[in-house]
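First, the structure itself, so that you have it in front of you.
One chain of protein is taken out of this complex; the other chains stay put.
Right, chain A next:
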Amino acid sequence: MEISTDALIAISIIWGFVFIYAVMATMDFGAGFWSMIYLNKEHMKATDIANRFLSPTWEVTNVFIVAIVVALFSFFPGATFVLGTVLLIPGSMILLLLAIRSGFLVFSNTAKERKTLRYISGISGFIIPAILILVLPVTHGGFIEKTDGIYNLNMSKIFSSPNAYSFIGFAILSTLFLSSLLLADFSNVAEEQDAYRAYRKSALITGPISLLFAVCIMVTMRNEANWLYSGMMNDFSWIIASFITFVIAGIALFLPNKSFGQNIGKPRLALVAIGIQYFLASYAYGRAHLPYMIYPDVTVMSGFTEPATFRALFATYIVAFIILFPGFFFFWKMFMRDKRYIRQEE
């Protein structure tokens, strides 16, 4: 099936949003989790570090999930109709957890019951990625049933699918892995030795396990969504490249560190390498997924919006990028680069 350039641009934009949100959200949810775990070890400053990252960023991260939903129904109204119908229940569960999580995250900075609130936001944030990722296997086919023209999601089939569980495990471990790596880098810049060691250690443990789950996904996908599996295997070079960057990140965590104290590892290099790893792997996945949005009913072409609407939307994307880019740059400079903020110097 032929895919038009317009549809390809549109699906690439959505893929880009999903990738950015996946990385930002795993860091965001994971940071909430770590801030809960280290709550009782105050001298380590690990909770402080997590909150220093989380406070200014969660709002911006949250905009991306809205951006995905909006881009999806703007560019692919046909696919949205099916997804909206079948995802009513799981989508609502995610929304409820998201509401509790964001609300209590904000309240925990202000209220007296700091610990309880942080536990609630930490635990609910930890469950969200596990449910959220199920959207992916749902689009692989096999879980959506069509009776009398009405779409329906077979929930029991999802909960008995090894592939779905592999995705869940992968989501949870990736959340912990990416966030501990990011926070290791953050504590390195902040020169908080104890926090750095704790987060580096977490990254070393969760990294290999998340890779193991990624392998599980591939193995189980072979049975459950063979069309996608063979598509990814045809382009095996992307997966090899992704694995190489993972190894580079692992090595980086053992290189000598001269910035402060008695530590080893170059967390910034590891973080960048892992960012590239996830980029390559999700590119391989997205490429093999084409032309289907929801296998086998909805393709990129069949769900595509009106040409006139696409052109108007695309024009706004270009204008918005030019306007917003300086804002994002300024934001990044104020919170991710400014050592006065990261170290909280007076």
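By definition in this document, a contact is a pair of C-beta atoms (placed from the backbone, for glycine too) under 8 Å apart; a residue touches a chain by one contact, two chains touch by 3 or more; residues count from 1.
We adopt the following convention: contacts and distances are computed from a predicted model.
Per the UniProt record, the absent chain's protein name among "TRAP transporter small permease protein", "Phospholipase D-like protein", "3-oxoacyl-[acyl-carrier-protein] synthase 2" or "Putative cytochrome bd menaquinol oxidase subunit I" is "Putative cytochrome bd menaquinol oxidase subunit I". Only one residue in the set A:Ala50, A:Ala71, A:Ala198 or A:Ala214 touches the chain that does not appear here, and it is A:Ala71.
Listed residues A:Met36, A:Ile49 or A:Val86: the one in touch with the omitted chain is A:Val86.
In the full complex, chain A touches the hidden chain at residues 55-57, 59-60, 62-63, 65-67, 69-78, 80-89, 91-92, 95-96, 98-107, 110-112, 150-152, 305-306, 308-309, 312-313, 316-317, 320, 323-324, 327-328, 330-331, 334-335, 338, 340-341.
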